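All protein chains of the complex are present and in place, except for one that has been dropped.
Coming up: chain A.
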Amino acid sequence: MLDQAEGYTTADGRKIGGVVMEMKNITLRFGGVVAIKDISFDIREGEIRAIIGPNGAGKSSMLNVISGFYTPSEGEVWFHGAKRPQMRPFEVARQGIARTFQNIALFEGMSVLDNVMTGRLTHMKTGVFSQALWKGRAEKEETENREVAEKVIDFLEIQHIRKTPVSRLPYGLKKRVELARALAAQPRLLLLDEPMAGMNVEEKEDMSRFILDVNDEFGTTIALIEHDMGVVMDLSDRVVVMDYGKKIGDGPPDEVRNNQDVIDAYLGVAHD
């Protein structure tokens, strides 16, 4: 079913393309602590890839490696067929990788619109001088990018709070604004760190719908970490399972669900 070059077709008939990002033998150490141990997996064009595992398994560390926040102690990160040199996070962002955070990391002092527009930053080129003059290039660029930002705002149904300062919003909406900010960058790879954490069922359903819609309409490749197993199994095309920094499973949800190692990791195993 999985062809290395061609990709594969999912159960619901979506075509998944070639490899976007490949992690090769990633190891991450903090002093003596090994957070990630020799993990390899790939993320393919247009798929929703989930990383799951019990607490402390190293999922967030893995996401931080992908987004350039941590540099792996060993191993290579390949993005769009090229080995990624050591990079600062903002350079990774400029390559087209956007992410959200487990604990919301919005700019609290700014309005929703400004937050989303900040997501467009990697597409804006005018310098300080033309910005200071405003008329002409800066205004044109602002308007063009505003149109993209407004499309995202429209898509995520947050038009009514466009001009509201983020600090006044409830938790669920903040999560959505953060997704909007990441989406506004029109990323080639979108990383979601526990997009459903702390939400009630209704909000979870909304968020799931948005994630599926984003993937469907924009064809965005998505990698996500999530604890809610029901959500993960329903949303994702392929799942990586981690435990104690090691990869213990990788494959479509059904396959992973029946993997004995995964079951042991989640339910515990009798030591006799």
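Note that contacts are C-beta pairs under 8 Å (C-beta built on N, C-alpha and C of every residue); 3 or more make two chains touch, one makes a residue touch a chain; residues count from 1.
FYI, contacts and distances are computed from a predicted model.
Student: According to UniProt, what is the chain that's been left out of this complex called? Choose from "Branched-chain amino acid ABC transporter permease", "Tetratricopeptide repeat protein", "Biopolymer transport protein ExbD" or "succinate dehydrogenase".
Tutor: "Branched-chain amino acid ABC transporter permease"
Student: With respect to the chain omitted from the figure, which of A:10, A:40, A:73 or A:118 is a touching residue?
Tutor: In the complete complex, the chain left out is touched by residue A:118.
Student: In the full complex, which of A:106, A:177 or A:190 touches the chain missing from this view?
Tutor: Hidden-chain contact among the options goes to A:106.
Student: One chain is left out of this view; which of A:11, A:82 or A:128 touches it in the full complex?
Tutor: Residue touching the absent chain, from the options given: A:128.
Student: Going by the contact rule already stated, which one of A:12, A:147 or A:202 would touch the omitted chain in the full complex?
Tutor: Selected residue, touching the omitted chain: A:147.
Student: Pick out the residues on chain A that sit against the missing chain.
Tutor: So the residues of chain A touching the unseen chain are 67, 69, 88-90, 93-94, 98-99, 101, 105-110, 114, 117-119, 121-122, 124, 126, 128, 131-134, 138-139, 141-143, 146-147, 150, 181, 185.
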